[in-house]
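Omission of a single protein chain aside, the complex is shown with its protein chains in their original locations.
Per-chain numbering from 1; labels A, B and C assigned in written order.
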Amino acid sequence: MSAAGMTDALRRLEAMLLIRAYEEKLVEFQRGGAPGTCTSVGQEACAVGVVGALESRDRILTNHRSAAHLIARGADPGRLMAEVLGRVDGYCGGRSGSLHISAKELGVVLTSTIVGGELSMAPGVALAQKMGQGEPGGIVAVFFGDGAACEGIFHEALNLAVQWQLPLLFVCENNDWQAFVHRRETMPDNAIADWAAGHGLPVATVDGNDVEAVHAAARDVVAAIRADGQPRFLELVTYRLRGHFEPDDQVYVDADELARWQARDPLQGQADRLLALGALDAANLMQLRDRVAARIEAAARFAQASAWPDPRTLTHHVYAEQGARS
Amino acid sequence: MSAAGMTDALRRLEAMLLIRAYEEKLVEFQRGGAPGTCTSVGQEACAVGVVGALESRDRILTNHRSAAHLIARGADPGRLMAEVLGRVDGYCGGRSGSLHISAKELGVVLTSTIVGGELSMAPGVALAQKMGQGEPGGIVAVFFGDGAACEGIFHEALNLAVQWQLPLLFVCENNDWQAFVHRRETMPDNAIADWAAGHGLPVATVDGNDVEAVHAAARDVVAAIRADGQPRFLELVTYRLRGHFEPDDQVYVDADELARWQARDPLQGQADRLLALGALDAANLMQLRDRVAARIEAAARFAQASAWPDPRTLTHHVYAEQGARS
Amino acid sequence: MTRMTTEQAIHQALAEEMQRDERVLLMGEGVATKRPDLVQDFGATRVRNTPLAEAIVAGTAVGAAASGLRPVVDLLFAPFLAYAMDALVNSAGKLRYLSGGQFEFPLVAMSMTGSGWCVGAQHNHNLEAMFAHAPGLKVVMPSTAADFKGLLKAAIRDDNPVVFFTDLGLLHQEGEVPDVADHVVPLGLAAVRRVGADVTLVSYAKTVGVCLQAAEQLQAQGIAAEVIDLRTLKPLDETTVLRSLRKTGRLVVVTEASGLCGMAAELAALAATRAFDVLRAPVVRLTGPDAPGASSWVLEQAALPTVEAVVEAVQGMLVEVAVGREALAAS
Partner (left out) sequence: MTRMTTEQAIHQALAEEMQRDERVLLMGEGVATKRPDLVQDFGATRVRNTPLAEAIVAGTAVGAAASGLRPVVDLLFAPFLAYAMDALVNSAGKLRYLSGGQFEFPLVAMSMTGSGWCVGAQHNHNLEAMFAHAPGLKVVMPSTAADFKGLLKAAIRDDNPVVFFTDLGLLHQEGEVPDVADHVVPLGLAAVRRVGADVTLVSYAKTVGVCLQAAEQLQAQGIAAEVIDLRTLKPLDETTVLRSLRKTGRLVVVTEASGLCGMAAELAALAATRAFDVLRAPVVRLTGPDAPGASSWVLEQAALPTVEAVVEAVQGMLVEVAVGREALAAS
């Protein structure tokens, strides 16, 4: 690994640590009575690897499990937490809560917690891009799960993207779970890649717990899309280490399977890799963790200090102010 | 071809002639002011080939373009015409009209004119069959078009049928048209078979204008489903020779393409085959046509003589009478 | 004024708006086939046939609208909106609010419905109230060629998602359309089609004609009916309706859609909650039955509110007036 490569790899480790610390703080909040969240614990490498391969001119659509994508994109953990807590300083002024956080300023648009909603809108965002509405050369990435791939809209979106040649990257985080149903109960093995391949676009399947592998694959497909404007499909094989939505005792999860994946924790993997390469020593790692922890503590203070929305604003933002344009 | 084979082949020719004559009569009715219909002119071999491979214990779901399936199944052309004309003697008492004719007594159930509706219900019919509600050993066949294959529900149905191992035959009549849009504008070449194959069930593609080929293929897959209870997929490559819905001037249709397919008219093909084999001579063919024409004339008289529904029955059959069973 | 059909008015509106604003694009199953002149004038990029997949067509419109385009999608018949429900109701109607106002959804979803073609309930279902009940959407359902043109143009220019219904019974009906350069009819304003002081008939789409005919017959009996064409169902022009009720004190609502939780319920509720003090008779709802649409011509016709029913309802309401007049005449 080159020196620059190591710097990037370190940055990716830090991003993953930040996401983990952020979500652990939210778990703590939840235990204290705050609303629950869908954490991406165990899937941080997917977000960090892919989002890091995108540029600011690119657009991202995500779903109910969005924290990692948002933080990887540079979202302020304080404003995210404020949103989860329903406060005015949240990205959506507290209206969204954790489940549909968009941050247009960051290019994270149209987050939907309806499974498949993000897939239904992504071709439109890519079409606007293709028709000159976005920044020149921008592409669109849509994140969704293995469960979303069971919704018919998944196929409709793939077909439209292929047929209309849209600059759209489909990123499926196959984490083996669809809320309380194991993937194996819902589809054949390897189904997702097979289904996507049936649509005739290039499909790659990558270890979603190896952030460097994810990043390399994402860099390649992003470059390819930027070059030819055609859609691509990336399947990231990963695992949901915590429950579906906090709190979740996971009694329904096979303990051996969980243990196998815990042993493949993407943060540990990246740390081990960098320790082995000498890019990091135990002290550096400790420093990283401390820095991240400090950011999250500050974020938590910010969020908790943020005001509640004014109930008199209840019906603001239902409609765009301006009725008819001329 | 064996003697028995020839008799069957002749019967298939007659069935196709009957369907053609029936639909031509409806075109005539439409010109006289009756409601329009979606004819299956050019696709008769699909219906006759597949339906002839089914047994009475099997169930069929069809769609807006259902006349051929119904007649191939033995529906009374008079009652069908009465239905199209909105009369009481129609299979649905005139409530359906041409677009959603079901004939439960024939095992033609839950016809939907919502494209994809038939696909959404078919797994449920097959599940009931599998769970012992139908006649022992029965299977289910669902007919739909290339357009329906674009609806996400197509994939949802395939996946469920595979996952739940349902005795369900998917029959796609790929007739190159989706109302006023050519298939090529909606999907890649060979997409339907590729999509189906992505779901991991056995897929066969057959010339849908050769009734013997269709029949042979259908016989095989029906036997296979009956044997192992697993779903199968059959794509029939055919062409819609008339417009989408009468009247339709087809100005949007490429004349050369249409001419190519007209030259492959399935009725002519079967007649030529049987003439060449000596199973038929010109006089027999004339007799067949006359017999069919007489049946359709009688059917038309029956339908036209049928009464209009009583307007006072307008709200009958909205709900099942019996509210709560004990 | 130029005489034209509803179909022509719609087409003109589309052509003019595409001309005016290059962000406007048209998508749907067959839109390019059916409107070759638009393809020629504006290119295949802006007039797009789609795969047969309403959910992604509508979803794509939502995504495109939030990203700077102004899509119009033709979803054909109203029952097919069932496949577009998530995109329209959960995304277009809610994501502006849920995002704290970050996005606008300037899109129009068009569809047809109503009796007249004997196509049955899977093509003919007046379900506009479902969208009126959904938050964040606007709903339009005009009755005249001029309004089809003017309201569609306004809908395309609106920064909010608009569901635009065409009563298919009106498609070939002709009407006068103003020849002005830019005929726009603002959303949210009802039209008083006929002025009268004895009773208010409120309707929209095809049944406005029923009300006008009834008003004509009532006139002959000395009863002056005011006829209000809602045109926009959401936002609902309560002001115009209430103003009329203050004058007449009597309300008959006439819709082809069924009554339960329909627009007719909303209008009756408006009267009961906001015009109670001026009401002089029970409100009457004349609606389609709470039943799927039948195909058979006679059943399709039997489902429609008739001129006779409107006249009778009004006569029933005015019995005391008539009795009063007779008494006066006899005295």
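One rule holds in what follows: a contact is a pair of C-beta atoms (placed from the backbone, for glycine too) under 8 Å apart; a residue touches a chain by one contact, two chains touch by 3 or more.
As the structure is a prediction and not an experimental result, all values here were calculated from the model.
Colleague: May I ask which residue of C:V195, C:A272 or C:V319 touches the chain that does not appear here?
Modeller: C:A272
Colleague: Pick out which of A:G49, A:G147 or A:G200 touches the chain that's been left out of the picture.
Modeller: Among A:G49, A:G147 or A:G200, only A:G147 touches the chain that is not shown.
Colleague: Based on the whole complex, identify which of A:Q43, A:T62, A:S96 or A:T238 touches the chain you can't see.
Modeller: Of the listed residues, the one touching the omitted chain is A:S96.
Colleague: Give the residue, chosen from B:T39, B:S66 or B:Q163, that touches the chain omitted from the document.
Modeller: In the complete complex, the chain left out is touched by residue B:Q163.
Colleague: Using the document's contact rule, name the residues of chain C that touch the chain not shown here.
Modeller: 79, 82-83, 85-86, 89-90, 93-94, 97-98, 120-122, 127, 129-130, 132-136, 234, 236, 258-269, 271-274, 276-277, 279, 281-285, 290-292, 294-295
Colleague: Residues on chain A that touch the omitted chain in the whole complex?
Modeller: 35, 86-87, 94-100, 112-117, 147-148, 150-152, 178-181, 185-187, 252, 308-309, 311, 313-315, 318
Colleague: Contact with the hidden chain only, please: which chain B residues?
Modeller: Chain B touches the missing chain through residues 59, 61, 90-96, 100, 102-104, 109-112, 114, 116-117, 119-129, 131, 133-134, 152-153, 156-157, 159-160, 163-164, 316-320, 322-326.
By definition in this document, only the chains that are shown with their structure count from here on.
Colleague: Relative to chain C, which chain has the most distant C-alpha mean position?
Modeller: Here the answer is chain A, farthest from chain C.
Colleague: Can you compute the centre-to-centre distance for chain A and chain B, using the mean CA position of each chain? Integer Å is fine.
Modeller: 46
Colleague: So the centre of each chain is just the mean of its C-alpha atoms; given that, what is the distance between chain A and chain C in Å?
Modeller: About 42 Å, centre to centre.
Colleague: Hunt down the residues of chain B that sit against at least two other chains at once, touch-wise.
Modeller: Residues 150-152, 185-187.
Colleague: Going by the touch rule set out above, which residues of chain C reach two or more other chains?
Modeller: 50-51, 53, 55-56
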